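All protein chains of the complex are present and in place, except for one that has been dropped.
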Amino acid sequence: MAVRAAVAGASGYAGGELLRLLLTHPEIEIGALTGNSNAGQRLGALQPHLLPLADRVLEPTTAEVLAGHDVVFLALPHGQSAAVAEQLGPEVLVVDMGADFRLKDAGDWERFYGSPHAGTWPYGLPELPGARAALEGSKRIAVPGCYPTAVSLALFPAYAASLAEPEAVIVAASGTSGAGKAAKPHLLGSEVMGSMSPYGVGGGHRHTPEMIQNLGAVAGEPVTVSFTPTLAPMPRGILATCTAKAKPGVTAESVRAAYEKAFADEPFVHLLPEGQWPATASVYGSNAVQVQVAYDAAAGRIIAIGAIDNLTKGTAGGAVQSMNIALGLDETTGLTTIGVAP
Amino acid sequence: MAVRAAVAGASGYAGGELLRLLLTHPEIEIGALTGNSNAGQRLGALQPHLLPLADRVLEPTTAEVLAGHDVVFLALPHGQSAAVAEQLGPEVLVVDMGADFRLKDAGDWERFYGSPHAGTWPYGLPELPGARAALEGSKRIAVPGCYPTAVSLALFPAYAASLAEPEAVIVAASGTSGAGKAAKPHLLGSEVMGSMSPYGVGGGHRHTPEMIQNLGAVAGEPVTVSFTPTLAPMPRGILATCTAKAKPGVTAESVRAAYEKAFADEPFVHLLPEGQWPATASVYGSNAVQVQVAYDAAAGRIIAIGAIDNLTKGTAGGAVQSMNIALGLDETTGLTTIGVAP
Amino acid sequence: MAVRAAVAGASGYAGGELLRLLLTHPEIEIGALTGNSNAGQRLGALQPHLLPLADRVLEPTTAEVLAGHDVVFLALPHGQSAAVAEQLGPEVLVVDMGADFRLKDAGDWERFYGSPHAGTWPYGLPELPGARAALEGSKRIAVPGCYPTAVSLALFPAYAASLAEPEAVIVAASGTSGAGKAAKPHLLGSEVMGSMSPYGVGGGHRHTPEMIQNLGAVAGEPVTVSFTPTLAPMPRGILATCTAKAKPGVTAESVRAAYEKAFADEPFVHLLPEGQWPATASVYGSNAVQVQVAYDAAAGRIIAIGAIDNLTKGTAGGAVQSMNIALGLDETTGLTTIGVAP
Partner (left out) sequence: MAVRAAVAGASGYAGGELLRLLLTHPEIEIGALTGNSNAGQRLGALQPHLLPLADRVLEPTTAEVLAGHDVVFLALPHGQSAAVAEQLGPEVLVVDMGADFRLKDAGDWERFYGSPHAGTWPYGLPELPGARAALEGSKRIAVPGCYPTAVSLALFPAYAASLAEPEAVIVAASGTSGAGKAAKPHLLGSEVMGSMSPYGVGGGHRHTPEMIQNLGAVAGEPVTVSFTPTLAPMPRGILATCTAKAKPGVTAESVRAAYEKAFADEPFVHLLPEGQWPATASVYGSNAVQVQVAYDAAAGRIIAIGAIDNLTKGTAGGAVQSMNIALGLDETTGLTTIGVAP
């Protein structure tokens, strides 16, 4: 019997990507689709690439509309998920693609989001140590942010193997869909094509505490993170360049071995052969993560680089992967490691 | 029992897209993959987006390597398919993604390709009148060119309904993957980003006689075609703007009715609701065709616009669709109308 | 003594491009800069590429602010120029970069713009027959639309030499800056990158009557125009593919000769050598127009293709060129035919 899924926030980029995946998920039946300002509109006008759903009409995001589903995905602006979630019964699997339930530290939440902390749910990055166990059977899932997904997967093996000093320096480039579908002048095509620019420099990006939380948990000690996100002239993709000073005694071989061990059994994370480097184009539309790592002996640093599709593994694909685990399905159901390239 | 398929020319863009589709085709088992200059290399180095095939090694394109498959796809440069095809037995389904067997008129072939005509195979554009019947059970398929796919689908209903004068004017924009993977200076990213430019102007493009052949067959009279292709700064997609003078008595309503009728039962061709226009982004990576049509009363012309992914419906998806028909499978098997957007 | 110029609408793309050109114009001193919603802001925040003007502050668009200048450029939304212009004295050179004073036919204006017709000013496309004489010494200039600039220059020689039937079919691709700086969802980078799409199909684009006006005047008879604009994934540039049926007796030679004659003495319009085709990248940031023409004997059509930078020759460069003529300066002052490429 099919699992019936509703999507709250079906008109945005995260909601659209989720629907793209759910449409080919063999166990899912797509139920209610909701929007707020777009309620009443045909999905064909809002998501013209989802032809099989073109004639579906968005409903308002209410408890009544979302009732009667096995899974409810929340693709809402940060801070709106908690109010919706508390109206859904404990028997419903609620998958929050926003930030509301990611952070464990209430102070971090309040500092970066400026509102009361709603709580903490099992964290939907199955590849992190211990994450799968927390997701199995869970009825609540906090899907990670797109940057923390790329960064945590690229860097955690270095901390898991105690190879890196607890001061990470990260620069990441993201495609523009990461900034959402709300029309803002600096996101116009005229502005972003041909341009690279940073934002949230100096620790201000809201994904920073999430990275600190993930890496610190693996390292077993506090990790500082210098994180600089940049906007790249492409619609999708994150390339995260993550470096940390190597601990004494580290060699290129010990770094390679740690990464091979970390990803040996992972269905979605691929450590590339030596000499080949990740490219966001290679994971376009797929749930795969490409990782490569180097040890720069002259600078004494480990450089780990990860490439993901910010909308797939970075948002909707990660959500589906975690949902699969929570429902007891094969983790890879409905997901692919095949990118759309060139 | 799975259908075993070989791909000759697996390192190029057409071959790569075909493999992307065959990987999720439920009836296909991927057999030999061949290349010429790339024989001996891992596919992971050549097609890094096809992670499940990363460890496959390209073999040389020989009759021995291609033997023992139910289907052989030829993704070879124009003029090379015939020599390979004649070494394959009549019981093998041979799908030629090159131009060799598309044209019926030997003089056209010689004029545009400068070599002897190899012959004519059933034409793999199932949506054209009579095409499906010719493909059913066939052991040889000539996959259409990417431009003729977009143009023929956008314009044939006007000719099928005798609404248009037999003089078509077509301007089409193509993504750069249509020009292939061979490194040429004018195809460098530095050259193409930020630039639109025409080529093959004045009737010189090799796809012109194919369009004339298709439209003339539907019209029942010779159709002239003024075709101007342009190179657009995007990797994939064709947007074809096709216009023809309307015959006397044509109205917006009669045009709309003709298009609704033509595509009513087509699984891949979608006539958009009035007021919505095709966009190549909406069919990115999908086998869908978006079509819209208008009647410009002041200019007395019908304007039909089609958008496809040049590598999917325009090449590899069209090949799979036709293969499905030839093999007696459901025509849509392994194909999707869901695009990857934004 | 320097000519003192004010710019009303200095925060948009047209205003910004104009300032870029005026900054290096040897006869111009930049005076007041105005905006409406942006009044009070530093230009450095709005036009960060204009470093020499970074500390200038936008003033409101009022008669008082604009008073005391020799030239006033109006880079305002369509329909707003007339009200401002009538407050400026007859001794001030007013250059309207909007549409308000381009059309001669009041009915055309009302049909396409839905408001009362404000009048007709000398038309700032100096290369058209008779245009320079009307601009010399004029105190009012209507700068052409970007599409009509590209189309009229590419196609008028065919009509001037009576080579073409009076039914033009035009498909043009424009960079996104042509759609302005107002934030709209379909202009987001995520939407336009990787996508080609048409708009205003079937005669609805407001630039159509302007093309009809220009080409008809040259032809000496009414010309119908089928015009399809498309949005291309690049910030700047227009590539206009313009075709018309050739009149009896036309040859490739007679077409070439007509174009060579038309542009022999033009400083900005370059007929490319045979075999070379225009590219928008080649005129990026320059006032040059690249034109090439072909005669397709099989289809019986002339195909003329023009490439411009929509913001330079298509808007601000054309404005400066016409201003130069009106002021009695050398027409090329402050303008260049050197593009920024790659």
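Worth pointing out:
Order of writing sets the labels: A, B and C. Residues in every chain begin at 1.
Going forward, a residue touches a chain if its C-beta (ideal position, glycine included) is under 8 Å from a C-beta of that chain, and two chains touch if they have at least 3 such contacts.
Not measured: the values here are computed from a predicted model.
Contact with the chain not shown here comes from a single listed residue; of A:Thr24, A:Thr224, A:Ser254 or A:Thr332, that residue is A:Thr224.
In the complete assembly, the contact with the undisplayed chain comes from A:Ala173, out of A:Ile141, A:Ala173 or A:Val250. Annotation: of C:Leu23, C:Ala39, C:Ala67 or C:Ala183, C:Leu23 touches the absent chain (contact as defined above).
Among A:Ser11, A:Ser138, A:Thr280 or A:Thr336, only A:Thr280 touches the chain that is left out of the view.
Counting the whole complex, the residues of chain A in touch with the unshown chain are 167, 169, 171, 173, 175, 188, 190-191, 193-199, 201-203, 224-226, 228, 230, 232-237, 239, 241, 243, 245, 277-282, 284, 292, 294-301, 303, 305, 307, 342.
On the side of chain C, touch with the chain left out of the figure occurs at residues 13, 16, 20, 23-24, 42, 44-45, 47-52, 54, 177, 181, 193-194, 235-236, 270, 272-273, 276, 279, 281-286, 288, 290, 336-342. In the full complex, the hidden chain is touched by chain B at residues 13, 175-177, 179, 181-185, 187-194, 233-235.
We adopt the following convention: only the chains that are shown with their structure count from here on.
Here the CA centre of chain B is 37 Å from the CA centre of chain C.
The distance from the centre of chain A to the centre of chain C, each centre being the mean of the chain's C-alpha atoms, comes to 45 Å. Within chain B, contacts with two or more other chains are made by residues 193-194, 235-236, 279, 281-282, 284, 342.
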